[in-house]
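Accompanying notes for the structure given below.
Complex shown without one protein chain; remaining protein chains in place.
Here is chain A:
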Amino acid sequence: MGRLSGPLADPSGDAGYADRPERVGFFTDTSVCIGCKACEVACKEWNALPAEDDVLTGMSYDNTGQLGASTYRHVAFVERTVDLGMPGLAGDGGDATEVRWLMSSDVCKHCTHAACLDVCPTGSLIRTEHGTVLVQEDICNGCGYCIPACPYGVIDQRPGDGRAFKCTMCQDRLGVGLQPACATACPTESIRFGPLDELRAEADERLAALHDRGVDDARLYGHDAGDGVGGAGAFFLLLDEPEVYGLPPDPVVTTRDLPSMWRHAAAAALAVAGAVAAAFVGRTSR
């Protein structure tokens, strides 16, 4: 066990891999996402994920709804009516407004400090040699602890199966030198896959370019190794606040506070021991 929070340069090394490839990850640049859902489809196909209940959510073009045990990529759609500030432009008296789309393909963050992995009691969740976080389904006993541990609400239990599932970053493809299915399918390169260090540098450049072009809302999410999860292995360029896309604004790995939790539990246990022992001291009524 390594450290529980804070920057950590080499998670797979920390997990004990002597010989290991570079840490890889995703950089999802939502400014070029066109909402085609090719990533969702590619992921479902490659991983042979079962369908989930069909529901019409009423949430713009998003009937997927959320990440889940059978949905490892989820494209969020936010429709926004924007006033162009040019009333009556066409001379027809109509509102000169336009829909501005926010679209973003969400995925497991493959956290540097992954709460799901930390709390898993069976060792089913592991850090891979690539620095990603993986569920070994032959070990998982469906205790469900990882589910409320994830600060992003990513991992979930598959109904009827009982085990927990989430994005594997296509571990089977990585093993033979391929890219994950979603990144391979993305037609606009909104989803980029590669060594995390290179992706971070690319993201810094992209952000600077967007800011130069006056896109002030552009911001990176999950790229900072100093954040609450020690930096995400899958990070994003967003055009609005994270919570608008359903992402927590300032997630923290819960195990950061585990030492404090055990200290308080130990103090409380000692109080129990002391109280019970004291109850036997001296004369009692019978």
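Please note the rule applied: a contact is a pair of C-beta atoms (placed from the backbone, for glycine too) under 8 Å apart; a residue touches a chain by one contact, two chains touch by 3 or more; residues count from 1.
We adopt the following convention: contacts and distances are computed from a predicted model.
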### Query
When you check the chain that is not on display against UniProt, which of "Carbon monoxide dehydrogenase small chain", "PqqA peptide cyclase", "Branched-chain amino acid ABC transporter permease" or "Polysulphide reductase, NrfD" does it turn out to be?
"Polysulphide reductase, NrfD"
## Note on the structure
Touching the hidden chain, out of A:105, A:128 or A:254, is A:254
#### Entry: Which residue of A:76, A:108, A:207 or A:234 touches the chain not shown here
A:76
### Summary
Even though one chain is not shown, chain A touches it at residues 1, 4, 57, 59, 65-66, 68, 76, 78, 80, 82, 115, 118-124, 139-145, 147-157, 161-164, 217, 240-241, 243-251, 254-255, 257-258, 260-262, 264-273, 275-280, 284-286
